[in-house]
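Below is one structure, written out as structure tokens; comments come after it.
Omission of a single protein chain aside, the complex is shown with its protein chains in their original locations.
Now for subunit A:
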Amino acid sequence: MGLPDASGDLSSEMEVDAFRRLFPLRYFERHLSESIRPDARPLGRARDTTLALGAVASAHGSALAKIGSTTMLAAIKMEVMTPSTESPDEGSIAIDFHMPPICSPIVRPGRPAEAAPVISKQLSDTISSSGMINLKELSLVSGKAAWMAYLDIYCLDADGALFDAALLSAVAAFSHLQIPIVSLNDDGKIELISEEDDGAKLEVEPVNKEKRKLTLSSIPFSLTCILHKNYILADPTAEEESIMETAVTVVLDSSSRLVSFYKPGGPVLAHTSAVQDCVALTRQRVKELQNILDETLSGMEID
């Protein structure tokens, strides 16, 4: 195998783009040894993150999250359902993550992406175990009616760190969620009151006049890092993920408690110091994301 070694000599003569395509690992390692990444980020820096609320007008809560060019659109639809007999005073949440063919050349039409159900499961595990949402708040009439929240997340552009962006959009959509007003009709059934004739006929008493927002406690935020040799790269792009395969995802809540630590295999072994460094990077990132979410929410209240 003389080829990879020969690339060292070629690097001075070859065009940068050709070198990048032919020897992607060498190309990245040359950058890493200078403590910089090809997109000019330092190793521990995440990409620019933006949030927009209310991107889907027809949904009860929605958000568009962008981390670099990774784009996620999340929307929540509320429906009234009969709660299960085991938990009569709790609502429920159904989370689905979609990767349509538009998001990446890896996804082919007609065949669902392998990663989609895995991320979907991780999201519902994280959201339920972080205790962000008190399911009792989704109850309307104990044992009779409760809210079912359908959260659908669409990946529009898959450029790495999919779980991080999906979780951010999910959290933002829940904080934007406005629960529709419902009332009990004469038959004891729940019916929706539409916003327009809300003022016209007030003879029907709304069931949930006060409870139109969910109180979100201990919001989870996540950061994915790539481990490569001794380097830790925060918030990888799709290119970085495909070249260096060991990813670690840490989820912390807003008071920095560990919700989940996820490292599925990979050629690099995670030693104690690397694990601690990943958690420390996530702790910083949680503060950044918390600020972004707070700013977006306060910006919306002024409008």
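One rule holds in what follows: a residue touches a chain if its C-beta (ideal position, glycine included) is under 8 Å from a C-beta of that chain, and two chains touch if they have at least 3 such contacts; residues count from 1.
Heads up, the rule we're going with is that contacts and distances are computed from a predicted model.
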Protein that the absent chain corresponds to, by UniProt name, given "tRNA (guanine(10)-N(2))-methyltransferase", "AP complex subunit sigma", "Dynein intermediate chain 1, axonemal" or "Exoribonuclease phosphorolytic domain-containing protein": "Exoribonuclease phosphorolytic domain-containing protein"
Omitted-chain contact residue, chosen from A:E29, A:D89 or A:D125: A:D125
Residue, one of A:I106, A:L192, A:A280 or A:M300, that touches the chain absent here: A:I106
Residues of subunit A in contact with the chain not shown: 106, 108, 114-115, 117-118, 120-122, 125-126, 129-131, 245, 257-267, 269-272, 275
